[in-house]
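Notes for the one structure printed next.
A protein chain is absent from this complex, but the other protein chains hold their places.
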Amino acid sequence: MDRNVHDMGGDPAGPIDQGEHARTVFDQRVDAMLRLLAHPQKGYFTVDAMRRSIESLDPQAYHGLAYYERWVRAVRQLAIERGLVSQAALEQRMAAIAARRGARP
Amino acid sequence: MSGAPSPAPLAAGTAVQVRTGAPLTHCRTPQYLRGKRGVVLRALGRYPNPEELAYHRPGMPPLTLYQVEFDAAEVWGERLHEAPYRITADIFEHWLEPAGLPAAAAHDMGASHGRA
Partner (left out) sequence: MAVHDHGDHVHPDHEGHAVHDAHAPVDDLDHYQPESLLMEQALRELLIEQGVFSAEDIQRQIDLTESRTPALGARIIARAWVDPAFRAALLEDAKPALGGAFELDLANTPELTVLENTEGLHHVVCCTLCSCYPRNILGIPPAWYKSREYRSRVVIEPRSVLKEFGTELPSQREIRVVDSTADMRYLVIPLRPAGTEGWDEERLSALVTRDSMIGVSQALAP
């Protein structure tokens, strides 16, 4: 293989789904987090770092995940790389949120 | 990919060839254009090297970015199945090298000067 999964110009592919999809609150928040973290004045990381992280997803994940689901994984990876959060703290918090949600009536 | 940044940008109309290679690390030169010949439309300014920015490096000194135009026939060869058209892409200087004639023209003319 001489290229990564994102580099798809010229690949055979089917008809284009022109359906309009409104953004969900999840999409908006992930988008906003990236914009804030990659803002040139803040400089926690760059859009290129974000792209690099997305491009390193394996093909199954790349094609199986929705656009902003790829993004949130990249934000996670870069936040850890840059020392903004630890993997352990993140996992703990995800478990706590899951428990909170499960406990809701 | 190495090489010092060019002192002056290439002029519009300069024949170039995209380098080959498959770094597999982050880069913004699409695979379908690697090794293809095109013509500089214009220089777009200088930007930090994305191949370094992607790994939290400053990407300095900045590199000149070019909008390069390609003939679809040059890009796709026998895969082309539509009427002729052109493609442009923005390619950093370290991915470009001077080009002779496009393969088809070189074959026809056996000449070595750049195309018009």
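In this document, chain identifiers A and B correspond to the written order of the chains, with residue numbering beginning at 1 in each.
Everything below uses one rule, namely that a contact is a pair of C-beta atoms (placed from the backbone, for glycine too) under 8 Å apart; a residue touches a chain by one contact, two chains touch by 3 or more.
Predicted, not measured: the structure shown is a model, and the values here were computed from it.
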Contacts of chain B with the absent chain, listed as residue ranges: 28-30, 32, 44-45, 47, 50, 65, 67, 69, 72, 75-76, 79-83, 85-92
Residues from chain A at the interface with the omitted partner, ascending: 6-26, 28-33, 35-37, 39-41, 44, 51, 54, 63, 65-69, 72-73, 75-76, 79, 84-85, 89-90, 93-94, 97-98, 100-101, 104
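Simple rule for what comes next: only the chains that are shown with their structure count from here on.
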In whole angstrom, how far does the Cα centroid of chain A sit from the Cα centroid of chain B? 30
What part of chain A is in contact with chain B in the complex they form? 2-4, 7, 9-10, 45-46, 48-49, 51-52, 55, 81-82
Residues of chain B that touch chain A when the two form their complex: 22, 24-26, 30-33, 50, 53-56, 75-76, 79
